[in-house]
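The block underneath contains the structure these notes are about, expressed in structure tokens.
The other protein chains are all here in position, but one chain of the complex has been omitted.
Moving on, here comes subunit A:
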């Protein structure tokens, strides 16, 4: 800083005199990722705070995401690195009615070996293994998955609570969580009954999520809002905030079964709710967009969104996940292209 600035009485540095905690803005290159972040204990349902989150301007959010994805460009080696990050932040998912144990084993095998050996070598990964953070399956396949990924560090996530609609009796839904935890799932993706949002039944929604969190025990709780069903970004913001107050470790956009899945404006609203919750409580909540994220390019847009709105800590699997199934193959193809300059074909990569 030149003396001219000092003469002008300019100060530089982090935000001061603010009534809110500022986000961790900068982390130097190669700083280890934030491991072992404190788990969100939740807070009492604060309807006043909730009310203050009501102001969500859809047009402005749409403009923000439109310019965000155009104002940041990830190219060349950086693109390869960021795509590896997309893999590391992935919940490799199969959620089909015709899933079988064998199908789930195949998914797990892909998660364990996500990259063709020549690609991994070409990228110079050496001994570093970059794998999806978790596999995500229906309850009946939890035990199979746990067995398949044993010793790899890959988490097993189970979708739960009458996924995807969430309309079974609460007791049934809680039992479902307990059963999956018992089978070894250490991450539980629950759905909320969307009707509670339309009815503004915040207390009921809060109580249900608190109960789900209790049922999870040590397993991490991801709360799926079903944003495609929630009609407005305001509803998304409010539901997300209630979920965090009730103790969600992650908030997640969609089941993948709604007619509209994860969109960037929805993601932006949720990411801003996470920021507000952090500013209010100091706890870092994770975010999981899911559904429809199937190309490497789109995954980069989401990474940019996280980095711009929340910062570097939210580019770790502890705080960010993609729910995806076909994304991995597309990333693998792009990585091959990065190495060879040739466009690849799906069939040249092992399927999940």
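By our rule, a contact is a pair of C-beta atoms (placed from the backbone, for glycine too) under 8 Å apart; a residue touches a chain by one contact, two chains touch by 3 or more; residues count from 1.
Keep this in mind: contacts and distances are computed from a predicted model.
Novice: Which of "DNA polymerase IV", "Beta sliding clamp", "Acetyl-coenzyme A carboxylase carboxyl transferase subunit alpha" or "Aldehyde dehydrogenase family protein" is the UniProt protein name of the chain not shown?
Specialist: UniProt lists the chain that is not shown as "Aldehyde dehydrogenase family protein".
Novice: Of A:75, A:117 or A:342, which one is in contact with the hidden chain?
Specialist: Selected residue, touching the omitted chain: A:75.
Novice: May I ask you to list the residues on subunit A that touch the chain which is not drawn?
Specialist: Given the touch definition above, subunit A has residues 4-5, 7-15, 17-20, 22-23, 25-26, 29-33, 54-64, 67, 70-78, 80-82, 84-85, 123-126, 128, 130, 232-234, 272, 275, 303, 307-308, 312, 315 touching the missing chain.
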